[in-house]
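Heads up, one of the protein chains got dropped from this complex, but the rest are sitting where they should.
Right after this comes subunit A.
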Amino acid sequence: MVKEEQEESSNRPDNTAFTQQRLPAWQPILSASIVIPMFLLIGAAFIGVGVALFITSRDIQLQELDYTGDDSEHPCFKCRTNTEKCTCSMTFSIPTLFKGPVFFYYGLTNYFQNQRKYGASKDDNQLYGDLNYFTSPSTDCDPYTRDSKNMPIVPCGALANSMFNDTFTLSHTVNGVQKIVPLDGKGIAWWTDYNIKYRNPSITPLINAFNGTKKPTNWPKPIYELDTTDVYNNGFINQDFLVWMRRAALPDFRKLYRRITHDDYAAGLPAGNYTLTIAYNYPVHSFNGKKKVVLSNVSWMGGKNDFLGIAYIVVGSMCVVMSVVMLIVYARFKFAEDV
């Protein structure tokens, strides 16, 4: 008998909440009186956010100048197919004060910086300053690993090779005199890029590190001469280089070129006429790309972005409409039942 009882207890399942599937649980019971207001509320919230975004975005001033020069009337038309050094200038006027700080972007379209091969065509170890990879760059960089004489290219790869190399000067016409607007090129790259991701080899002078290497084929000057005036803006940690190396997400993109934060222009660009002088080097004509210069100020949400605000408003409105539909359906049901 005793044995039997023991056996019984051995086969008997445990009586716990888990095994008996009686875990205490919260079972939210949804009803129309929760669902409909919830939809309404969410819709309203989205519309609210959307309106706020839209207003903020609308208040952001934006000046966009296309300087590709496809149009024969365009001042830059002559530079379009010119492979030599070429400068052109465009004038534009700003009707009211362009509030500062003003950000100076260059923009490209139809430019597939997000192409996989293109994006992968670099050597992170090399860019991290690892000298081993100076002499033998990663094959990811193909066909920009070595030049025709089999010399390793530093920085290797298509991404670096195709670095944007137009330069701009902006001048303000004050009383008929061209006054150069100072452009601030400091801190335009990501902090992590500048401080961690990209490192110059710890060899001074920097040029010695590049012995036995070649500059990228498209570059007019080697990387260690990008900014000879400032060692902290030279080599791999050149701000323009870093900005370029941070790939764009989509084929139409902007990249930060400079900020206007100095002197008289710290508060913004006063109304008036401006001239943009472009050192036109970068060819985009062949792939139907466009080049632009964009002046913009920013708000809490960054640059101008109408899409986000509109999308919020649209989605919010859909929710509101849905809640109204639900209300109607609900009312008809209730009505039908009462009858």
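Assume a contact is a pair of C-beta atoms (placed from the backbone, for glycine too) under 8 Å apart; a residue touches a chain by one contact, two chains touch by 3 or more; residues count from 1.
Methods note: contacts and distances are computed from a predicted model.
> Using the UniProt record as the reference, specify the protein name of the hidden chain from among "Phospholipid-transporting ATPase", "ER membrane protein complex subunit 2", "Transcription and mRNA export factor ENY2" or "Phosphatidylinositol glycan anchor biosynthesis class T".
Answer from the UniProt record of the missing subunit chain: "Phospholipid-transporting ATPase".
> Pick from A:Gln61, A:Ser162 or A:Asn200: which residue touches the chain that isn't shown?
In the full complex, the listed residue that touches the missing chain is A:Ser162.
> Check each of A:Gly187, A:Gly212 or A:Gly302 against the chain that is not shown and name the one that touches it.
If we include the chain that is not displayed, A:Gly302 is the one touching it.
> For subunit A, which residues lie in contact with the unshown chain of the complex?
Touch set of subunit A with respect to the missing chain: 4, 7-8, 11-15, 19-21, 23-28, 30-32, 35-36, 38-39, 42, 46, 49, 53, 105, 107, 109, 111-119, 121, 124-125, 127-128, 130, 138-139, 143-144, 158, 161-162, 190-193, 196-197, 246-256, 283, 286-288, 300-303, 305, 307-308, 311-312, 315, 318-319, 322, 326, 329-330, 333, 337.
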